[in-house]
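For this view, one protein chain was removed and the others were kept in their places.
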Amino acid sequence: QDLPQLEQKERYKVGFAQMESNNPWRIAETKSFHDTAEACGWDLIATDAAGSAAKQVADVDSMIAQGIDVLFLPPREEKPLIPAVMKARAAGIPTFLVDRSVDPAVAKPGEHFVAFLGSDFIDQGNRAAQWLMENFDGDQGVIVQLEGTTGSSPANDRKKGFDDAIAADDRFEIVASQTGDFARDLGRQVMETLLQAHPDVNVVYAHNDEMAIGAIQALELAGRKPGEDVTIVSIDGTRDALQAIIDGKMGVTVESSPFFGPLACEVMKKYAAGETIPEWVKVEDRVFAKDNAADHIDEAY
Amino acid sequence: MLDETAFDLRKHLRRNSASVTVWIALLTLILFGLMRYDNFGSAYNFSSFLNYNAMFIAIALGMCFVIMTGGIDLSVGSVAAFTSVVAAYLSPYGIQVALPGAVLAGVGFGAINAFCIIILRIPPFIATLATMLAAKGGALVISGAQTISVDWGSNFTKLGMGQAFGLFPWAIVIVAGLTLVLWLVLERTTIGRTVLAIGGSEDASNLMGLKVNRAKAFVYLLSGGCAGVAGVFLASGFGAGQPLEGIGWELSAIASVVVGGTLLTGGMGSIPATVAGALLLGLVFNVLNFENGQGTISFSAYWQMVIRGGFLFAVILLQSRVIAKQQKVLGS
Amino acid sequence: MNALVSMSGIEKSFAGVPALSQASLKIAPGEVHALIGQNGAGKSTMIKVLTGVYDRDAGDVHLADVPSRISTPREAQESGIATIYQELNLVPLRSVTENIIMGYEPKRFGFLVDWREGNRRAREVLARFGIDIDVTEPLGNFSTAIQQLVAIARAVSLDAKLVIMDEPTSSLDASEVEVLFGVVRELKKQGVSVLYVSHFLDELFQICDRVTTMRDGRTVSTRNVQDTTKLEMIADMLGRNKDEIAAGGLTDFAGAKAKKGDIVLRVDSVSTGPRLMHFDLTLHRGEIVGLGGLLGSGRTEAARALFGVDGARSGAIELHGAAGQPSGPGDAIANGVGFLTEDRKAEGIIPDMSVRENMTLALLPKLASRGQIDFAREREIVQAFIDDLGIKAAHMDQPIRELSGGNQQKVLLARWLATQPDILILDEPTRGVDVGAKREIQSFIRSYVEKGFGVVLISSEFEELVEGADRIVVMHEGRSVKELTNPGVTENILVRALAHHEGGAGSWTEQ
């Protein structure tokens, strides 16, 4: 079976079904789509599923009912969003998955949806670990891991990527791995507690920058010197994180850019023009550390 | 003869003015949508809307029974998530196994609630709050904190995605059946009447020799079972058991019940009006999505929260006026 | 004689405080057996032990010579004991029918409730009490009297071997009491036993065969009613000598007369709604004005209007010669009005609060300076009232729910006496109160009036009104229709005044 085609025209009715808006990253992503809309000729319908995969499917349903031409979907979960992809295809709407993908065992790019635009969460975790292994100069790395929302796919993948890579280096040991729910305040509280239970910690790996910043605050409150006696590695590349790197409090953050609007526009135009789209339009994530943080802080969100 | 029927209708409307309000509000909102948006009344929107809301209706029905006894069940959302995982695990054996299995799991949590409330005498709010945490934890444990794919090969996904008689999604048929049965249970069975009596006055019900504990256990088991049904819809409609779903479902279910005119203190309540309440609250999302497609304003996620709160405020205000009037008729 | 019920050596205590000790009771088949005693003597507790509401600490209960296995009210019903508990055990939100047939619904196909048949049955049993109302209407829409009768109707309809009535007549008027007696006699004719608890000793002579008296949780005597006198019963109840009591009289109103002073309250044609229309009243200092009327005649409504609970739609209220309707209870209290409500449980006590806190609730604004309570003064005042009124409580910090009804009532009376209102409205101040406490309460009312305050006394007991009030305003359907002035009013005159305005007394129609 073929993918639905997209005709070339002036304006498109475009659906963007955001999954939630409870963190700066998501907000920046939504904003990026809104900002792109005018330039790209989109009549944008943006919905918000408030963190529920089920509602996200229902949102897509209501967009299908409204007769959108294209769907951009950051699926909250790998499996539960498959029906949304299938329904869109059945309705003749080409779908692009954004920043997360769905279970490839059931819904395939090039067949059920056009392509996946985004980074590789496992790779992000992996690269954070790589940087750590290259730049850590002690002989014993005692790691605390601050996980994202329990059960969410970025949390699972970033953990897997990091754990797998770090296992290869026996200088490191992960002594505690607890969820901070991707939030700064919880990241701080969890770090405060873990620091008490494991005072010898000298590495913190956080699944996002918000928790990393929280961890830095916890360390400072406890009289530790983040950046000097504790190395902090994280993912996202927010402005606060880059500032922390510049200030020497944080080691590295692996970029996970939320600015998908322009890319989405570009890929959609190409698809409409009949070009073949690769199954995975990979976003090249940069790595921000001491050497380049200052150069990029102005473009960060 | 003629006179008497006319009088009865008036009496009926007077006694059920809260239900009448919610139906009017629902129809008004539908009419508003039909007039303002293209495709709002399309079969696709209609059936996908009902299909999605079938879960919430199922939960609200169970909640309605609990609330009519003067209790509350905060655990329904987490239990639905838990049972969706159970259903996903059982899906290879087909719906005939997965549905009873998941419902049974839900009933199990209902039994825990009932035990804590009836035997340990823990207030329902606290008991079900604890079960909410436990069910969420349990869902994550049994799923290994992953969404669990259903078996797409078995007949399991028919329930959530297939159409009954090629017309309606199965979920709607099931929920309609459930509504009917529960309506009958409430209006025409001893246990239904006992539920209402308990809400009216538990002491009096005890002294009247009603089987109070049995009825209380029944409502919590029922609520758990309804959450189980919702869990099955969740798994089969979305192709996965989802341990993280269900957050806040208990509050929307409570809101549906109250918007339907049921007193939170118990003793009075209506099944159809609860369904209408659930539909009304669900429809707000649908309308907001369509409004966002108008191109005039695009409501951000936070504006949507404000609008939903405002809408709930308006309906509750209206409802509280109506109920106050009714109570005034009732004296004191 | 084989006893239908035989209880002996019953012990029951609450949180270490004994309510029953060595109590016993024997009820013969087909007899009407009275159970009497002061407030807190343990009558209701005895009934609750028998019907499985409470577990007993010790003692034997036999039903027809077989050890009783009743441990819940349900099992009591199944064993043929139907009970009307003292506190109405009905569900006001549900319909009259449901309240009557609940638990015994007629079914179709074995599981669906047959409402048509249920309504028919409900109407049928109510008809025995001469009541014709819309049985599908919520019970709460009807007056206390109707509700009381519905409770009785339910019990009677259960086909029991024993019907227990704990103070069934406390909120019924004379004609309804007559109807009830008719039903009791009928039950007796059918061989059903009745256990009858009442503080109205005169009633016992009309219907009861034997009477058991309790005092302080013990059974003191069981007598044949024919062979005893009221005085003897009272002596048993109080544990005192007959002659001592004979000297006193039954109410403590008679004789005393206060000087009538200026007008403190003038009510001119006040209406608050359909249940109070064009109500007139004047009250002088040093005077007790009684409000007489049948149940539902609007006396409570009148009191609520005076106290600012229900706003007047028309008419005028003058307090101390100044026009002004109180805007609410707080305002009324500040203007020297007090209101002892008729429903002690729902509108009077705060069960978990102490005697002290309950007593000073209305006095709080005066007890505090800048919001801060003066505890020393509070305790002083409370102790004074406990001593004066002879309130029986372990200490002033005991939760009021642990007190007997009569003592609770005294605490509530003290709540209002403490604020020293110029106008004290008492709605059924002695309802459900035993003879001893009743006399005491009445004497407090009298001495309060003698200090120059005015009292509005609402009572369903003609004796209390006739002997206690200086004037009686007769109410009918929300209007003040007649005024009788003492001395010279007798119960007969009062009954005639009431009957004059009441077409077919005792028949109730829908609202």
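Things to note:
Labels A, B and C are assigned to the chains in the order they are written; within every chain, residues are numbered from 1.
Criterion: a contact is a pair of C-beta atoms (placed from the backbone, for glycine too) under 8 Å apart; a residue touches a chain by one contact, two chains touch by 3 or more.
We adopt the following convention: contacts and distances are computed from a predicted model.
Note on the omitted subunit: UniProt lists it as "Ribose transport system permease protein RbsC", one of the names in "Acyl-CoA dehydrogenase", "Ribose transport system permease protein RbsC", "NADH-quinone oxidoreductase subunit H" or "Na+/H+ antiporter subunit E". Shown chains touched by the hidden one, complex as a whole: A, B, C. Touch with the chain omitted from the figure is made, among A:213, A:235 or A:277, by A:213. The omitted chain makes contact with just one of the residues A:92, A:138 or A:199: A:199.
Only one residue in the set C:142, C:339 or C:444 touches the chain that does not appear here, and it is C:339. Of the listed residues A:55, A:100, A:184 or A:207, the one in contact with the hidden chain in the full complex is A:184. Residue-level contact of chain B with the missing chain is found at 72, 116, 120-123, 125-127, 129-134, 136-138, 140-141, 145, 251, 254-255, 258, 263-265, 300-310, 312-313, 316-317, 320, 324.
Contact residues of chain C toward the unshown chain are 307, 309, 329-330, 332-334, 339, 341, 346-353, 357, 361-362, 364-365, 367-368, 371-373, 379, 383, 394-399, 415. The omitted chain makes contact with chain A at the following residues, 21-24, 27, 150, 176-179, 181, 183-186, 188-190, 192-194, 196-199, 210, 213-214, 217, 221-222, 240.
Just so we're on the same page, only the chains that are shown with their structure count from here on.
Distance between chain centres (mean CA atoms), chain A to chain B: 34 Å.
Between chain A and chain C the centroid-to-centroid distance comes to 72 Å (mean Cα coordinates, whole Å). Shared interface positions of chain C, defined as residues touching 2 or more other chains, are absent.
Among all residues of chain A, none touch two or more other chains.
Those residues of chain C that touch chain B in the shared complex are 53, 72-74, 76-78, 83, 85, 87-94, 98, 102-103, 105, 111-113, 115, 136, 138, 140-141, 154. Those residues of chain B that touch chain A in the complex are listed here as 37-40, 42, 44-45, 48-49, 52, 55, 140, 143, 145-149, 152, 161, 234, 237-240, 242-245, 247, 285-286, 289-290, 292-293, 295, 298, 300-302, 304-305. Residues of chain A that touch chain B in their complex: 13, 18, 20-21, 30, 34, 43-48, 50-55, 57-59, 61-67, 77-83, 91, 103, 105-106, 149-152, 156.
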